[in-house]
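Pasting in a structure now, in structure tokens, and then I'll have a few things to ask.
Note that one protein chain is taken out, while the other chains of the complex remain in position.
Letters A, B and C mark the chains in the order given here, with residues in each chain numbered from 1 onward.
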Amino acid sequence: MEKTVKHREFGLPESPNYSITVDVPHESDPDDLWKDSRVYVNIGPTHPAMHGALRMCARLNGETIEKSYCEFGYTHRAKEKLGENRTYHNFIVYTDRLNYCSALINNVTYAMAIERLMGVEVPARAVWIRMICAEMARVIDHLICVGINAVDLGAFSFFLYGFHQREEAYTLIEKLCGARLTTSYTRIGGLMHDAPPGWEKEVKDWVVRTRKTVQEMDKLLTNNRIWSQRTQGVGVFTREQCMKYGFSGPNARGSGIDRDLRRDQPVMFYKNVEFDVPVGKNGDVFDRYLVRMAEIFQSLNIIAQCADRLQPGPIWSEDKRVRIPDKDVVFNTMEGMIHHFKFFMAGFDVPEGEAYTTFEAANGELGFYVVSKGGPRAHRMRIRGPSVYHYQALSEMCQGAKIADMVANLGSINIIAGELDR
Amino acid sequence: MEYIPVLILMGFGALVGGGALLLSALLGPKSPNARKNMPFECGMNPVGDARQRFSVRFYLIAILFLLFDVEALFFYPWAVVYKKYLSINAFILLEMAVFVAILLVGYFYVLGKGALEWD
Amino acid sequence: MSKDGSSSFLTTRLDDFVNWGRKHALWPLPFGTSCCGIEMMATFASEYDIGRFGAEAMRFSPRQSDLLIVAGIVNTKMAPVLRNIYDQMAEPKWVMSMGACASSGGIFNVYSVTQGIDTIIPVDIYVPGCPPSPEGVLHALLRLQEKIQQGDTNFHRREREAKIGGGAQ
Partner (left out) sequence: MDIRTPVPTIYGDFAKKHMELWRGQGERLKSTFPSAIEEIRWPGESATDVPIFYVSKSQLVEVLRFLKEADGFEYQFLSDLTATDEEVEPRFEVVYQLASFVSGSRIRVKTRVREGERVPTATSVWVGANWPEREVWDMFGVRFEGHPDMRRILMDERWEGHPLRKDYPLRGYQLFPDPMPINVDLLKD
């Protein structure tokens, strides 16, 4: 690839002219005062309304968007290519950079995908902790999505309330896995290490405080006249459109599609936990906001139930292929040290096969399609990010809407650049 | 007679405003280059020229705002002397009512003509 | 201003004063692309309030900002955009490269990621961490303020070179 740029070359290759003059059509006829010429505007990667690095180019007639197309790929980090070049154990680090607002859900889904390929059973305590982590990640993801949606439409204090609860959740997650955002907590066949003693007690206190705060947030915004006028009837997406575009998660439930993978396709212990699935009616920004707020309360109930059922027990599966030898065995015996070395350097072999494992992530159906040809590395690691299918519908959703409504639409479908560009 | 404080206020305002501009012009380093003079388009290179014809609606809304804003301006001197003259006779209220009534007529005319509807 | 670019007593006092003024009013441009953007939001939010250090006025246009915080990965599609934004910033400008991805490409040594934004723009301060904790970002901000006070950032170097170059023409 001779086009490869040397590593330390400073600055971009210079280009002769900076403003590329493309002839923009001026079809405004002089006699019609009311008809103006179309404005071609580029709401580019660095824009407060564009979460992460997204880009929308639109043709405007005054304030209304007549035609627009969206672009992404500005944070493409080649995770699928890395999936083919990293062992299954090393790839865990990349999974929590997918949807970085709820990193734990990606870890749990990836661990499940590989355990399913290997037929590995994880002990009950690890599954219960994984469920608590997944639901906690869902709560903080909804908090930031609804918060940012409110900030884009002007309600800043609503965001600060949500962010405070998020910080408390961060401290709990930091106690659990040492990192606030990029957790990398689950392992194939178990967890990194056990939850610190008394952790579930603190989780339950956090649940009580968060429930109170979210009720306050709900009072602050739901009956707020400005908020309902800015969001009701805006960005309406009907059931058929959602099915056509492959919507899933809160965006689909906001339009009345009653589907939740935790209930329809139960993994882990979601069968023995009661929760119901909030479904909206008319699929506008307000309904998606209400569905997310209701889901926060449901997830808090699930966390409380899981925290009650947590019993002490092993967190690692007994399967020899994935079980990392304990430290004293590694330091004192030759076999332990060799096993430890081989496990981390060469990686364990996953038997040949392919599986498409999906889980209800915070903003939709997150799927890992893993094809393994028997080696320590995947032959193909495909990550199905729900944001791709949601962002695809943005130009149809904003057809004929005002620019300000486009900002509300984008905030409501919760696009995360990490899992959009992979 | 007591216009000195007003002059002081205006002078102080000019001083702060002008001073800030002067200081930044003097102390501020200047290094223009082609990419810096390009208009900011969210990081992209701009396409076409910015001289586009805008619809008349924007101009209409601007003029209407100007009109009612200046109307609000006239309330200030009236409000200052309002308390003193009210004790003499209540005619001051009638004067302002007439002024507002005339502008309300204009407002309802604008509403009737539908100038405030956007599309 | 003596020939070799070192400054006499009077201008040192003025430079100190000007640097003091600049360091306490660093208006950031949050160039948040990926995970570090979320940690940057946590730094701006009420818990680790960056407003205590004068950097609260978050500006999204390069014309009104002094400090470009590149939080998150800059891949090959984003590099020209970053270059445009950096060039369009008004002159006293500094760059904080937040996180491992911005500083060195981090764990993504792949075909689409520029290995460190210092191959694209001159950087004043690097913040380690993936993502760096808000305390790390605040520490980097204070450290940058010290550097501005001492006057050994890229901007000051450019200014001195311009003076010497100016003198030579």
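What we mean here is this: contacts are C-beta pairs under 8 Å (C-beta built on N, C-alpha and C of every residue); 3 or more make two chains touch, one makes a residue touch a chain.
What you see is a predicted model; the values in this text were computed from it and never measured.
**Student:** Which displayed chains does the hidden chain touch?
**Tutor:** A, B, C
**Student:** Which one, C:V18, C:M58 or C:V110, makes contact with the chain that was left out?
**Tutor:** C:V110
**Student:** Among A:F156, A:F341 or A:Y356, exactly one should touch the missing chain; which is it?
**Tutor:** For the chain that is not drawn, the touching residue is A:Y356.
**Student:** May I ask which residue of A:D205, A:D264, A:D308 or A:D326 touches the chain that does not appear here?
**Tutor:** The one listed residue touching the chain not shown is A:D264.
**Student:** Of C:S46, C:T76 or C:N154, which sits in contact with the chain we cannot see?
**Tutor:** Residue touching the absent chain, from the options given: C:T76.
**Student:** Take the complete complex as the reference. Which residues in subunit C touch the chain that isn't displayed?
**Tutor:** Subunit C touches the chain not shown through residues 75-77, 79-81, 84, 109-114.
**Student:** Touching the hidden chain in the full complex, which residues of subunit A are there? Just list them.
**Tutor:** Touch with the absent chain occurs at residues 1, 3-5, 12-15, 18, 20, 22, 24-25, 40, 42, 57-59, 67-69, 71-73, 76, 78, 80-82, 84-85, 112, 115-122, 127, 243-246, 248, 257, 259, 264-269, 319, 351-358, 365, 367, 369, 371, 379-380, 382, 384, 388-389, 392, 421-422.
**Student:** Touching the missing chain, which residues of subunit B?
**Tutor:** 43-45, 47-48
Going forward, only the chains that are shown with their structure count from here on.
**Student:** I'd like the Å distance between the centres of subunit A and subunit B, where a centre is the mean of that chain's Cα atoms.
**Tutor:** 45
**Student:** Could you grab the centroid distance between subunit A and subunit C? Build each centroid from C-alpha atoms only and quote it in angstrom.
**Tutor:** Measuring from centre to centre gives 29 Å for this pair.
**Student:** For subunit A, jot down the residues that touch at least 2 other chains.
**Tutor:** 44-47 - these are the residues of subunit A that touch more than one other chain.
**Student:** At which residue positions does subunit B touch at least two other chains?
**Tutor:** 35, 38, 43-45
**Student:** How about subunit C: which of its residues touch subunit B in the complex?
**Tutor:** Within the complex, subunit C touches subunit B at residues 18, 61-63, 81-85, 87-88, 90-92, 155, 158-159, 162.
**Student:** Enumerate the contact residues on subunit A facing subunit C in the complex.
**Tutor:** Listed in rising order, the residues of subunit A that touch subunit C are 7-12, 44-48, 52-53, 73-78, 81-82, 93-94, 97, 100-101, 144, 159-160, 163-164, 166-167, 170, 180-182, 417-418.
**Student:** Inside the complex, what are the residues of subunit B that reach subunit C?
**Tutor:** Touch list, subunit B to subunit C: 27-31, 33, 35-36, 38, 40, 43-45.
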